[in-house]
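These notes concern the structure reproduced below.
One chain of protein is taken out of this complex; the other chains stay put.
Chain naming follows the written order as A, B, C, D and E, and within any one chain the residues start at number 1.
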């Protein structure tokens, strides 16, 4: 009876998309349910998956809203 | 000080509704707070309830988006 | 496909108990699953319930660890 | 690697606002990340913060939707 | 910056084990992080995974503690 919660920012993975697509969601659901079957032998019908899309301004990393943090990281000398 | 989180798909429980109604939410809040009082003696004012409505395409069951899974279950010979 | 998460402090509801008993857990599971059936028409077999017991020193209320907060509340003139 | 989840009702903190502002979110992210550094020595870049805004009718307290509960509290003789 | 939460019952996947092994946990972490890279292009170092093991008596399904529910399902004529 696993429960999988996937929290991601609400944004597209490719130019032109501004959120996770229905097809990508279906791939995530299929992939993680299969993983729980492969590793822990959990039947597919015993696994629930919930995808939570979080507005980008509601996500923080490095003490900053994540968009600002990413910008800062790109400016860092490597 | 219990915290109750109720995650449900965003859909109506009756034809004509497309989401959980305010009245249904009030019933869920009242019912589960009363349950915690009855079973564990938790005072009502010490219980928080959060209802999370999840878009149907963000919920997976049986390795599939849940609408597809339900369709598949209805087609199964019993 | 509801998911219910019940977070409570790990303590007994009666003198002599120091945690939630298996019987109380069964009552919580039965009660909240029934509530979701009664209010939203969710079949029992589509509801998952997870009970999370939280050590008392890990719970805060009123800016204080909850045991301290309760003590403070009892001292307040009413 | 702390994860901080802040759940608040979707409402403004001042007259004229009807939700948490981007600036308030940035202050919450900065403040709680700093706190984890100060108390537990967690580097800022190891802390994720997620702010969840919950519609007011989806939040229960005292066995009631929270707006009703607040109204009731204000009517109480003190 | 995805966060993945995997909630599973605390029990072994094979005879002789009574919980999820460290090796199975490592496989789950690797598999789901890779999935988020493959589907959403999320870099591995931006994904946090948290595995929550839940005592079997704290998990409910079908209105029953899950061990009882499983027993009942096995007795059902198919």
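In this text, a contact is a pair of C-beta atoms (placed from the backbone, for glycine too) under 8 Å apart; a residue touches a chain by one contact, two chains touch by 3 or more.
Every value quoted in this text rests on a predicted model; they were computed, and no experiment measured them.
Considering the whole complex, the residue from D:4, D:44 or D:68 that touches the absent chain is D:4. For chain D, the residues touching the chain absent from view are 1-9, 13-14, 20, 24, 27-28, 31-32, 35-36, 38-42, 59, 61, 66. Residues 4, 22, 25-26, 28-30, 33-34, 44-45, 47-53 of chain E touch the missing chain (whole complex, contact as defined above). The chain not displayed touches chain C at residues 7, 54, 57-65, 68.
Going forward, only the chains that are shown with their structure count from here on.
The chains in contact with chain A and with chain E alike are C, D. Annotation: B-D is the more contact-rich of the chain pairs A-C and B-D, by number of C-beta pairs in contact. Which listed pair repeats A-B comes down to matching contact pairs by residue number; over half match for C-E among A-E, D-E or C-E. Work out the mean CA point of chain C and of chain D, and you get 21 Å between them. The mean-CA centres of chain A and chain D are about 22 angstrom from one another, to the nearest whole unit. Shared interface positions of chain C, defined as residues touching 2 or more other chains, are 1, 3-4, 28, 48, 50.
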